[in-house]
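This is the structure I want to talk about, given as structure tokens.
One protein chain is absent from this view; the other protein chains keep their places.
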């Protein structure tokens, strides 16, 4: 890969991006683990404590994302197309936003998270953030394209599953919940959860376009 | 057009984009025709059969869109700006997504599609996909800019009409429908229909920016 050879002369300024992206995907993974914990807790106050941890991680991610954009403005040399860095950073930041929003809305609206659709969605998000984490860690060397490809195929499959869980959950909600306000609250939560998986897919699409160009 | 003369040397790699875009706009048009058929069928099961056809076409479009993005990664030479190809492919794919989503939600929520707002929206979407189809077919030669311009003006007018139909439909829904869950279901369907026309407008805006640069 002669392009990478050339890039090595410009070390380490452009390498800063890998480190920042790695921080972001690790944080997203931890947030998803906490989300899973959160939706399985019955007590409101206990959930509030986990929500606080998710919120703090979301702020960390905001700062790391902001630093990626700042470096993008400063750095003439970037390890992949500027546009791809921009899109990937945005998608990863959105994953964090929607994980946090899902948990926040559950406590804000005092919705009971013991619902098989909510539980399933949280699991899919955790698996999605793990697959994204794996593929981003491989970007630094680009040596294991197979590992990246497998992870990306998984993200797409998870997103399809999330779509189905969403549709079934909303259908069930309309069919069984008579309190219209409750329908609204839960639908908003399902929507935030489902959007988190959409954003995993957006991130996967950018990673795919990066490996097509450089692999 | 000397730029095109230069491009001719690189035939046919960059020409692949025209063929893919043409497939996508033809499929969108057929999907819109089926949507129109769908909203005029009273029987749920009969609608289900048409929904299946729409779903299959949506999958075809996903594959063609995916191929456009893959070619964009591989192809150094593109017939217009990479960014424009990216935006246009995304907007056209979104049109298909929202046509499918509109039909799917109608059956999923068991909403009766016999509503003058829904019927009008489906007609506007069909006209919009036809105007987009016409203008995309002209991109290959760029010889009939007038035809493109007329089609784009039409898309903008259709989107304005859809906005009005949407506002009136939602106002009427709130004023006449007492079942709040029914309001939610129909509002979601109107929203999906209206977004399909928004995406036609997005596609028209990209096509306009392409012809400004190359015509």
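Note that the chains take the letters A and B in the order they are written out, and that residue 1 is the start of every chain.
One rule holds in what follows: a contact is a pair of C-beta atoms (placed from the backbone, for glycine too) under 8 Å apart; a residue touches a chain by one contact, two chains touch by 3 or more.
All figures in this text were calculated on a predicted structure; none of them were measured in a lab.
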| item | value |
| --- | --- |
| Touching residue (missing chain; options A:18, A:69 or A:214) | A:69 |
| Contact partner of the left-out chain, one of B:63, B:112 or B:171 | B:171 |
| Of A:49, A:108 or A:147, the one touching the omitted chain in the full complex | A:108 |
| Those residues of subunit B which, in the complete complex, touch the missing chain | 83, 167, 170-171, 174, 180, 183-184, 187, 205, 208-209, 212-213 |
| Residues belonging to subunit A that touch the chain removed from view | 69-70, 72-74, 83, 104, 108-109, 180-181, 184-185 |
